[in-house]
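With one protein chain removed, the remaining protein chains of the complex are shown where they sit.
Chain IDs A and B follow the sequence of writing; residue 1 opens each chain.
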Amino acid sequence: MTTIDETPVTIDVGTAYGLAPGTYDRDLAEVGPGTPMGELLRRYWHPIGLSEDATDLPRQVRVLGEDLILYRDRQGKVGLMHPRCTHRGTSLLYARVDDHGIRCCYHGWAFDTEGRCTDQPCEPDNGKARDRFRQPWYPADERYGLVWAYLGPPEKKPLLPRYSTLENLGEGEQLFTDDKNIGSGRYFRGEVPFNWFQHFENILDAAHFLWLHMYHSGPQFGSRYGEFDLERQPWELLTKQTFDVTDTGVAGTRQYTIPDGRLLRTVTETVLPNIRGVSNPFGAPGPGDALGFVLPVDDTHFRIFTVLRSTDRTFYEKIAGLRPDGDPPPEKAQRFPGDWEAQGSQGEITLHSEEHLSTSDRGVRMLRRLFREQMQIVAEGGDPINVGFAPGDEWVDIICGQYLEDPAD
Amino acid sequence: MTTIDETPVTIDVGTAYGLAPGTYDRDLAEVGPGTPMGELLRRYWHPIGLSEDATDLPRQVRVLGEDLILYRDRQGKVGLMHPRCTHRGTSLLYARVDDHGIRCCYHGWAFDTEGRCTDQPCEPDNGKARDRFRQPWYPADERYGLVWAYLGPPEKKPLLPRYSTLENLGEGEQLFTDDKNIGSGRYFRGEVPFNWFQHFENILDAAHFLWLHMYHSGPQFGSRYGEFDLERQPWELLTKQTFDVTDTGVAGTRQYTIPDGRLLRTVTETVLPNIRGVSNPFGAPGPGDALGFVLPVDDTHFRIFTVLRSTDRTFYEKIAGLRPDGDPPPEKAQRFPGDWEAQGSQGEITLHSEEHLSTSDRGVRMLRRLFREQMQIVAEGGDPINVGFAPGDEWVDIICGQYLEDPAD
Partner (left out) sequence: MTTIDETPVTIDVGTAYGLAPGTYDRDLAEVGPGTPMGELLRRYWHPIGLSEDATDLPRQVRVLGEDLILYRDRQGKVGLMHPRCTHRGTSLLYARVDDHGIRCCYHGWAFDTEGRCTDQPCEPDNGKARDRFRQPWYPADERYGLVWAYLGPPEKKPLLPRYSTLENLGEGEQLFTDDKNIGSGRYFRGEVPFNWFQHFENILDAAHFLWLHMYHSGPQFGSRYGEFDLERQPWELLTKQTFDVTDTGVAGTRQYTIPDGRLLRTVTETVLPNIRGVSNPFGAPGPGDALGFVLPVDDTHFRIFTVLRSTDRTFYEKIAGLRPDGDPPPEKAQRFPGDWEAQGSQGEITLHSEEHLSTSDRGVRMLRRLFREQMQIVAEGGDPINVGFAPGDEWVDIICGQYLEDPAD
């Protein structure tokens, strides 16, 4: 009988060797024509720029993966066009606005805001057959200081919505509109370079609010009512958090008893298709005073427009004070990350196949489920939530806000 | 009987929703080896640089989608080589020119201008078997201050052409050669970043000349003879315009009676494969005094070489005066677009599927038809127009010019 000297060998477990390449969920991420999410989003009006962006100098905008030209005609009407002139394809970016509408620089074909050809100066009799040509266009309108566009099937065009937050202004109140991406973690005019949905679902990620913005990087939005007791475990605070599917989207409600005994109830909501209802971190108790609109520019870029109801611009000035222009130094971004770093570093499009959603991701799961249901409704020819066709149905109630309640009441 | 209160609903027509993605015509746009246009273009000599570009310091050039190395050997002969040394693939950009020809830096293999291996210093006896290796090369020659190359099938190599405009110089006349893309709308050394053919066909686009360069952006090339009456409709002026397929290409002729009663006849022509015969906007009446050669660098870039027959460089100085270095400010480019904006904004390659050619596009249609016919001839093994193989057949007559005629004559 032989004796074998055996050295125990430990085999590593869980290494990245053989890790399958990650993939993303195309339904959640892709917004182009013909995709399930793209078709759902195309059932709604989207803000695509400030009203002041529409002038006689055409401007290129990108919406849901489509390049378009935005301008204002001499009657003050906003036009939104396929960029390539239907004649020879020159971009209407170089067109001029005159009494005939928008007129291509190359051979002078002119179009009204609905794409009808109004003049062909180099064709016999200024275009005897010009009715046969149509410049592809999209309906555009204005409200709340924003230009809105509808990129969907014509027969499904809903009324341009009205949001309760932004209507029935009080004495001295105005609407103040901003396009510098409030909520993204930077304050700048431009495009945020990752998928819009990984930003949007984050609105219902109550855990990140506590961890990233309180525990990890220090209180990034303050604790005005003393509601965050950082000595406690985050998960204990999170037991005060509930989520509900509402008539218009998904809302998260947080209830904390603050040191003076009153109850602070904060409601954060996502309203379909892309509306952020988030409390003003500097604002007084009460209903939310601002809405954010997250525009999917394409699969890997988005913009955020904000409309504030207020007597002044103080809110924007405070935001500008918190976020200096430009990117922070790399080490500072690493040491004190915010939403930009947490969501942007998931990648241009996060890889859903690698995710492990947990208890604290309930709001995210509910929002995804709601979007999938709505995509299914659209795929079957139905109408998703938050679209209205009859007068009055354009109204959308917003419920977000922060409320202080005396339990004795 | 019930009464139904019906609100009339207007459904939008002609919107961009569902617009099919545009496509380009590969035959017109692609110039690489094996493509129909690429094979047609490869039946001609092409100017690929100024003579002064060919020196003992090798230079990378790109022609018809192929990267090549241009140099001049010690006997003064121009060489044009596949860039990767046939031994190990090091670029001949780092080669040196010595008595053996061009010599790769890596292991010293040397080649003559026809690619024969003349030395292998690291192989026994300097390369006993070096005759078995050949560096891929192309024939190159010089004329009119330009280096010309032939990238086609060897058995189809025509004679290097002579153009009537540039021959039989008069007393005091010289040829002046320029590579700064005259005709593109910018004046600079480099590559114009879109497909060559959407520039080239524009030469026969008489309508754009009137609209873009007169009505839209103000007279960009003047109206020296008072021939353009901008009070009239462009389409009336365009009735004075005819197009003809010539022996060498397509020519457009414009006849206007100028205020003093004389007839101004202007002939603009495209000569295959890539020659611009366009009147000098500053020149005196008479036959054209310059030719432009539009080199397809690849599918999305081109260069223009110009050869001027003159007693001096005044023409180039005037061009330089009109076009400051660099791009204009964006708003200026939008307000006063020229060829660069009109053609460049069609895209790197225009989308032919979206075009709607009209009456005024006759010249463009004729040129496309001629090219398609010539591609077909080449595909069937024949020889296209403007190639000559027997002495004398290298002559190409150029007919462009601007002529003033007294109707009494």
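We adopt the following convention: a residue touches a chain if its C-beta (ideal position, glycine included) is under 8 Å from a C-beta of that chain, and two chains touch if they have at least 3 such contacts.
What you see is a predicted model, and the numbers here were worked out from it, not measured in a lab.
Here one chain is not drawn; of B:Ala54, B:Val78 or B:Leu151, the residue touching it is B:Leu151.
Checked against the full complex, the one of B:Asn126, B:Ser164 or B:Asn280 touching the unshown chain is B:Asn126. Contact with the undisplayed chain is limited, among A:Ala207, A:Leu308 or A:Met375, to A:Ala207. For the chain left out of this panel, the touching residue among A:Ser51, A:Thr246 or A:Ser360 is A:Ser360. Contact with the chain that does not appear here is found for just one residue of A:Pro58, A:Pro296, A:Pro337 or A:Pro384, A:Pro337. Within chain A, the residues in touch with the undisplayed chain are 7, 11-19, 22, 205, 207-208, 210-212, 215-217, 233-235, 238, 331, 333-335, 337, 341-343, 345-347, 350-351, 354-361. Where chain B meets the missing chain, the touching residues are 33, 42, 57-58, 66, 68, 81-82, 84, 86-91, 93-94, 96, 103, 105-108, 114-116, 120-126, 133-139, 151-155, 157, 390-391.
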